[in-house]
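Here is the structure we will look at.
One protein chain is absent from this view; the other protein chains keep their places.
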Amino acid sequence: MVVEDVVDKGDKVLLYCDRKKFLITIEPKRILHTHIGMINLEEVIGKRYGDVITTHIGEKAYILRPNLVDYVLNVKRRTQIVYPKDIGIILLLGRIGPGSLVVEGGSGSGAMTGVLAYMVRPNGKVFSYEIRDEFLKIAKRNVKELGVGDYVVFKHKDITKGIDEENVDVVVLDIASPWLVVRHAADALKGGGYFISLSPTIDQVERTVSELRKHNFIDISVFETFIRYWKVKEGESRPLTFMVGHTEFIVFARKVFEIEG
Amino acid sequence: MVVEDVVDKGDKVLLYCDRKKFLITIEPKRILHTHIGMINLEEVIGKRYGDVITTHIGEKAYILRPNLVDYVLNVKRRTQIVYPKDIGIILLLGRIGPGSLVVEGGSGSGAMTGVLAYMVRPNGKVFSYEIRDEFLKIAKRNVKELGVGDYVVFKHKDITKGIDEENVDVVVLDIASPWLVVRHAADALKGGGYFISLSPTIDQVERTVSELRKHNFIDISVFETFIRYWKVKEGESRPLTFMVGHTEFIVFARKVFEIEG
Amino acid sequence: MVVEDVVDKGDKVLLYCDRKKFLITIEPKRILHTHIGMINLEEVIGKRYGDVITTHIGEKAYILRPNLVDYVLNVKRRTQIVYPKDIGIILLLGRIGPGSLVVEGGSGSGAMTGVLAYMVRPNGKVFSYEIRDEFLKIAKRNVKELGVGDYVVFKHKDITKGIDEENVDVVVLDIASPWLVVRHAADALKGGGYFISLSPTIDQVERTVSELRKHNFIDISVFETFIRYWKVKEGESRPLTFMVGHTEFIVFARKVFEIEG
Partner (left out) sequence: MVVEDVVDKGDKVLLYCDRKKFLITIEPKRILHTHIGMINLEEVIGKRYGDVITTHIGEKAYILRPNLVDYVLNVKRRTQIVYPKDIGIILLLGRIGPGSLVVEGGSGSGAMTGVLAYMVRPNGKVFSYEIRDEFLKIAKRNVKELGVGDYVVFKHKDITKGIDEENVDVVVLDIASPWLVVRHAADALKGGGYFISLSPTIDQVERTVSELRKHNFIDISVFETFIRYWKVKEGESRPLTFMVGHTEFIVFARKVFEIEG
């Protein structure tokens, strides 16, 4: 998914057809079936991003560059993904950028893994732990499709049993029992490093926070984020009727060498 | 603000004193006055991130690595900053990472400029337009303090009059009249490139969306984001009483070569 | 829908069947088909509220007293209803209670009409304007089913053309062009009386507020309300994934005899 100006075989492309989007790999003999007709993917090769092609019934389809929201929302998955609104703030909280060393547990479908890897290029690394075979397979495939496979070290290991790495910048968790990883994160993180964990229930958050308080963590905070879409048109602007009311609570903390109190 | 493991003279450090945070440059002869006593900043030099020092009355102060939220919320400023929750999702929407070419208008206090520059390292660039002298000065200083000055080209120019760059990946706007930049963004952006604009009022959003519809943009969407903090402690967990109820509406669109309809 | 302790023929009853609710009028020969089997409504007669009966396949169905949320959400309708969360705050803003004289435009399906009438008993009155025949018919039927028909005067008239009543306590509007009613409301309201209007779009709100400022209204405020449901169970508590993100904006103002400024 490194994005050149012209589409080549094997590229990951976003086709925008009458408000619907299809994130698809361009393969020569493949036909894409949409609600506005069929598209021969071979025809897309050689076109520029931003160009338009027509379906077999003459409807327009736009060739677009997938962004990271497209990637996250469209990865092949067998589990709940982490939402873009949550990944976004995690990047800033974890100071995640080129060069960052990030430990992730678990890989899940690789949606967050891919975004983290995209950001830490070219000299950073994501160490991603996952115990479930089938998820690891999907995550590897998704990360590869984003073109960032070189920046991820997948580990078929249980992160609640320990973290191999030392002196890492960030530990990001999206697992059922994040509190079991707190002491391992305390060992793995640099001084001042960032602990970030996502959980859907308050009980998971309470257990994690309680464990953070027992170890070398300070500045613990918990929050949730929301996104609300609008329909905008002069004289008709209004928020959409439905919204996502909950994804995950986010727990943040900083590792220090000496405990508070 | 490149963060080594040991604090050196000139480093930007976050001092955490009894739940209050001070983002401060370490200068040998400087004394920091806090609510829990004075800190001789000279003593911080040579300490590790994660270490603790004591104030003159014996209270603990933790030496922390500032993250990008610390940076954004604490930049010296003369204008409203863009909030971390909004910058986060913008990164994903704009696919902003190492190598991205981003046009920003205006620089403001440089809070968002700094984060963008941090992300596009080492081979990307941020072209940041600002007409107000005093803001440009502050933005330059803030970006330099984050250690990413090399990745920003500041331009003392009015972005509503035109964009010099071509074939850029993203145009991000945080100005009073973003609709005046839409046609320039259409020229400057690559095919499939991303237009992102922040505005506090619905009227600004309506005008911008209306202009996007007249030019080569599709997949236009508008949203707002929220963040809600919790106090978490077993048996006492509850959201905080007050929250920020509004920052800015975000407008997103993709540039294509041929207009819809 | 006056609720006695024992169910009688003609009563409006809420049947609660395995988390689904049916708001139904008890008629001797009627059979209710539910996802957990059929219920012979004749069997419900003579039962107490709070009693349980069984469906033809032996599943439990509870006989409940409908509350006003059940009424509002289940009225037969041909239009969008006003949501309980919005009606609730309107009652307090309009000081609507026994004895209040309320003008409503338009009746819609009568959901709000019914609640208003329920509250103004026994000595208040709701004057409800509606121009569309088919809505008037539905509203009358719904209000009658709530047992509060005596407290409503339906008027087949266009409220944007004028309000017949004088010296009323509150004017509540849920129509497409509320700004056209502002000057009529100024005439109809008592000194210090309350103007309340619901609109889905910002444009409607702006026009209404602008008109209020030109007439004898002060203390103008605009807000929106939200409700977010939780799943609660020890160790599993979390907000529901989906929520309603928008219903209507509410405009409030007070009528005075002399304009501000």
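Order of writing sets the labels: A, B and C. Residues in every chain begin at 1.
Note that a residue touches a chain if its C-beta (ideal position, glycine included) is under 8 Å from a C-beta of that chain, and two chains touch if they have at least 3 such contacts.
Quick caveat, the model's predicted, so the values are computed rather than measured.
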item	value
Displayed chains contacted by the hidden chain, counting the whole assembly	B, C
Residue, one of C:K9, C:R30 or C:K60, that touches the chain absent here	C:K60
Sole residue of B:T54, B:N123 or B:T201 that reaches the chain not shown, by the stated touch rule	B:T201
Touch list for chain B against the chain that is not drawn	200-203, 228-229, 234-247
Residues from chain C at the interface with the omitted partner, ascending	3, 5, 16, 19, 21, 48-52, 60, 62-69, 72, 84-85, 87-95, 97-98, 115, 118-119, 121-122, 167, 190-194, 202, 205-206, 209-210, 216, 218-234, 237, 249, 251, 254-258, 260
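The rule we apply is simple: only the chains that are shown with their structure count from here on.
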item	value
Chain contact graph, described as a line, ring, star, complete graph or other shape	line
Between chain B and chain C, centroid-to-centroid distance (C-alpha), Å	46
Overlap residues in chain C, where contacts from two or more other chains coincide	202
